[in-house]
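One structure is given below, encoded as structure tokens.
Right after this comes chain A.
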Amino acid sequence: MKFDRRNFLKVSAMASVITGAPMINRTFFSSPAFAATDKVITFLSAENLTGNWDPTSHTTLGQINLESFVFGYLTRAPMTPGNPDEIVFELAESMELLDEHRLQFKLRKGVKFHNGEPFTANDVKATFEYASQPDRPAAWYPGLCTVDVVDDHTAVVNTTEHGYPASLFWFLSAFLPIMSAKDLADLKTLASRPNGTGAFKFVKQDGNTTVLEANADFLGGAPKVPGLNMTFVGDATTRMLSLLSGEADIIERLEGEQVETIKAKQGFAINEAVSVENKYLWFRCSKPPFNNPTLRKAVAHAIDRDVILDVLGVSGTASNAWVSPVKFGYVDTPNYPKYDPAECQRLLAEAGFPGGQGLPKLQYITSVGFYPKTKEYGEVITAMLQEQGFDVEFSAMEIAAWADNLYDRPGGGPGDMIDCGWATGSPEPDLVLRTHFHSSSKRICGIEDAELDAVLDKERNATDPEARKKIIQEELMPMLAEKVPSLSLFTSVFIHAMREDLKGIYIYPNGMMDASKATNT
Partner candidate 1 sequence: MYLLSFLTRRLFQGAVVLLIVTFAIFTLLRIVPGDPARLIVGGMAPDEVVVQKAEELGLNDPIPIQFVRYLGDLVRGDLGNSFFRPKSGATVGAAAFDDPTRDDRAEVLTLILETIPLTLQLAGLAVVFALIMSFPLGVAAGLNPGKWQDKLAFFTGSLFVSIPNFWLGIVLAQVFSVNLGILPSLGYKGFEYTILPAVVLAIGISPFIIRTLSVSIAQVMQEEFITVAPLRGLRRSRIVGAHAIRNASIPLLNLFGIQLGALLGVLLVVELIFDYPGLGRLTINAVLQRDFPIIQGVAVFISAIFVFINIAVDLAASYIDPRLEY
Partner candidate 2 sequence: MRDKDTILLIQDLTVGLANDPSAKILDRIGFELSAGKVLGLIGEAGSGKTVLARAIVKGISDPLVYKSGKVVYRGEDMLAVSSEKLVKIRGNSIGYIGSNPSGSLDPTLPVGNQIVEKLRSVNPSLSEKEATERVLEVLAAVRIPSPEVRFHEYPFQFSGGMMQRVMIVDALVTNPAVLIADNITQALDVTVAAQIIRLIKELRDQFSTAILFISSSLPVAEMIADEILVLQQGRVVEKATPEKLIMSPQHDYTKSLLARLPRIWGPEVKAPTAIEASTLMSVDDVYRTYLVRKKNTFNGRNAVQAVRGITLDIREGENIGIVGESGCGKSTLTRLLAWLEIPEKGTICFGGRDLSELSWKELTKLRQSFQLLLQDPYSSLPARMPVGRIIAEGLLIHKVCKKSEVRGRVLAAMKEVGLDPSIENHLTVGLSAGQRQRINIARALVLKPKLMILDETLSALDQVEQSKLFELFEKLQKTHGFTYIFISHDMALVRKVCHRVAVMYLGRIVELADNQTLFQNPAHPYSRALLSAVPTLDDHPFKSEEYLLEGEPPSPVHIPNGCVFRSRCPVSIERCKTDDPRPTPLSHGSYVACHLVVESAVDHAKILENSV
């Protein structure tokens, strides 16, 4: 008997049956069922979930990606380079700005949530009014809003009472998952499982694998694949090996070397795209020593971002602003902090720590296994800062542990600097800027700065997109360059790799995916 893998599996499966072991090779027994047709897609995700299925409870990208399979959105923003402002309608059939404070959505009829409830304007109202509350951790909304239900399939987002233009929801509508009004009346249920109108239904959480099955009633037509399994694997090498061994169909967040490896093999395809994600070095601005902007600036001048880009290779591209070039309002900020040791030393001295003297030990936290090369460039940054006299202690954490340390908290978040990226499925810049730098949200850096608040409010309240863009580019970005609550290091290039037989999957620039048309043989 030729000893090949298949025979081996047979033998071992038989052996485990004979010995009565509970382990039965599932792939062996179940795979023939779908052998002829499309197979379930196995997607290995680089980031963990939060454990709470309420989409407003988190800003975790891994879970946002999952939500894009399960939930429906009023619109979608493909953000293709050729047509960055394109909006595709999904749950909405049309979108119309009635006046400065009112945005009307005509909704698609006959759509059902996965639990069988019909989708109506009430769901939009419930979703928007719940999710825009300031205590929701996912502060995607520009502020509180009201939704007027005109009829079952017409909803008007009304910001009259809340003092900002409704036009902000134009792009945002592509990023706000629509929940069922019934679920929202019972938050416990909402948190316990995802229930949307998307192409895939949630079946169960099995360890780190989220099992989804095709939604036959999907408004865009039933997906061809029977289902999709999204598994969190917190190690880049493991993800790649799984793809190569055929255990995974698609993986995300590849690094340069991995791309080379996969390109050298037959049967795989690579998808590379400049993303909406910028990676930042966040300062804990709400506690010493980084409550001092001069010190933050000193750090910013100590870092040579070109070297970091060298380390990243294909996984990153330069960016001199706090949003990705794909986003609305991007600008090559003229006073963006550059690598300048002399300036760094000057600022250090100005802050009262000449040559780093008197500075406490600074903890720099980063994650491993999720973002490409974090540990590598983390070490580089550490070395650069140490060279300027900063006493930096570098900790690389597993992704889940890092996530628990990520956000600002009363008294300041853990450590002094933390590495994190921010990707949102919409060109809307406030999903980054307001979320992070406005004192009403200040997710990671914890900055509370009246001047920043004022500029952010000004930009939000601008009704004319061009005027808004100008404020962002000429007032907000330069101000951020002065106050550096965080330093944007680069813009990520998202690299996905998949089996060649997996076709028709669309990957948004924030990593969300559309697999409703995918085939997988």
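Picked so that all candidates are chains of the complex that A comes from, given by their letters.
Assume a contact is a pair of C-beta atoms (placed from the backbone, for glycine too) under 8 Å apart; a residue touches a chain by one contact, two chains touch by 3 or more; residues count from 1.
Computed from a prediction, not measured in an experiment: that's the story for all the values here.
Visitor: With reference to the defined contact criterion, which of 1 or 2 touches chain A in this complex?
Guide: None of the others touch chain A; the one that does is 1.
Visitor: Residue numbers of chain A touching candidate 1 in their complex, please.
Guide: 5, 8-9, 12-13, 15-16, 21-28, 48-54, 57-60, 137, 187-188, 191-192, 204-208, 210, 232-235, 238, 241-242, 244-245, 247, 397-410, 413-414
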